[in-house]
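Removed: one protein chain of the complex. Kept in place: all other protein chains.
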Amino acid sequence: MTAPTPQSTSNAATVAALNPANLDGHTIEELSAYLDAERTPTNFSIESSPGCQIALTALGRLRDLTQRDLETQAAAEPAPADSWVQSIMDRIALEARAGRDIPISHPSTTARLAVSEGAVRGLMRAAGDSIPGVIVGRCILHGDVTVPGEPITITVDISVAWGENLHDAADRARSAIYRQLLKHTELTLSAIHITVQDMRFTRPRRTEIKES
Amino acid sequence: MAVRAKPDARHTSAAHIGAVTTSTLAEADDRVVAGRAADGDPQAFEVLVRRYGALMRVYARSILGSNDEADDVVQEAFVTAWQKLELLNDPGAIKSWLMRIVSRRSIDRLRRRHEHDDINEHDQPTGENTQPGQVAEARSLASAIGTTLAVLPPAQRRCWLLKEVAEYSYREIALDLEIPETTVRGLISRARTTMAREMQAWR
Partner (left out) sequence: MNTETLQARLTDLVLADPDVVTVYPVRPAALEIASHVLSAVIPGHDQRPKVVLSNATAGTTAEVSVGVTGERSATAVCRDLHDSIHTELTLAHATPPLNITVKISSIA
């Protein structure tokens, strides 16, 4: 048998903790029911027994073990078939997420012109994505975008590849987003906040072509 | 998708400025990917399908007890997830959110199978036991637990999974399965007891 790892030690300890002999006269059934009663009303005999306390902790580990087992089973599954993935993608309505209408001004009073919030999010995403190493996550437009002239604050989550300068990447993403918003909308922008949400490790690639 | 595009449609997305490859996107964390999907990027959603599809399948299979329906249920869950994704406040919580959706879909499927009668089998004696040696030979304690879980009476297994994997409350389980909360607590308690007992055989 290999040298005990912290994991295997705690596994062995978990098993031992639940040995009925270690429960000061109480049973696993009792402890289990006590847990599901959310430890109320307080059972002083159980609460004052070290063996029971250890056992209750061990029983709590079962959640972690169950989740771990599922993850292991999932990892052993073959990767989802492209056709299975595609049939999900086919069922998705891609026109969703239009969001609010952001007005565009026109001298005529009978004109109703707008750009959709969804279009603007897509615009911001593409702008941020164009910065090397940056992937844009969620973009939110805070404030009432349907009211012309209303000051709007933008928040953008980004992921930056390991090795890129974070401040630099965030600044460049901000500038690119700002330029596009200026070009395509009439929004009054108070601020654009970029949050680096994630720093990701990327596999080295032989060639990566990024148009800019 | 119903659009009328021009023959020389310039919206071939690979060519446009800022395109991110799917493999690059797959390296980003849940919060970024789910946030992007919530904003409407189907490419990001596909990353989520590939990232969590297998886990959801394994889970659904365990709840339903069958393979064929698990595939369907997970597909339905993803379609629902896409529709509701913008309502998700914390994109970082996407994994547990997906597990809740697949739980709900699985329960719906059970109901359609008229299995709600089986759910009240708490009166049946517990423990179909595992095969002798199965637990002892399990590669890890986790898989020993998995082995035990697989042979629990379905009602116990379902309540256990809903509580410990999908993180439902007792009350939510009771409401969804349409059984009393005390019954739920009893089923989970019995499941736990069996696992604790069976685990003693593991070395």
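Each chain gets a letter, A and B, in the order it is written, and its residues are counted from 1.
We take it that contacts are C-beta pairs under 8 Å (C-beta built on N, C-alpha and C of every residue); 3 or more make two chains touch, one makes a residue touch a chain.
Quantities reported herein were computed from a predicted structural model and do not represent experimental measurements.
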Chain not shown: contacting residue from A:53, A:72 or A:116: A:116
Missing-chain contacts mapped onto chain A: 93, 95, 98, 101, 104, 106, 108, 110-116, 118-120, 122-123, 126, 183-186
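Convention: only the chains that are shown with their structure count from here on.
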Chain A-chain B separation of Cα centroids, rounded to whole Å: 17
Chain A residues touching chain B - in the complex, by the definition given at the top: 11, 14-15, 18-19, 28-29, 32-33, 35-37, 58-59, 62-63, 65-75, 77, 79-80, 84-85, 87-89, 91-97, 118, 121-122, 125-130, 135-139, 157-159, 161, 197-198, 200-203, 211-212
Residues of chain B that touch chain A when the two form their complex: 1, 15-20, 24-25, 27-29, 31-36, 38-42, 45-46, 49-50, 53-55, 57-59, 62, 71, 75, 78-79, 82-83, 86, 91, 140-143, 145-146, 149, 160-161, 164-165, 170, 185-186, 188-190, 192-193, 195-197, 199-200, 202
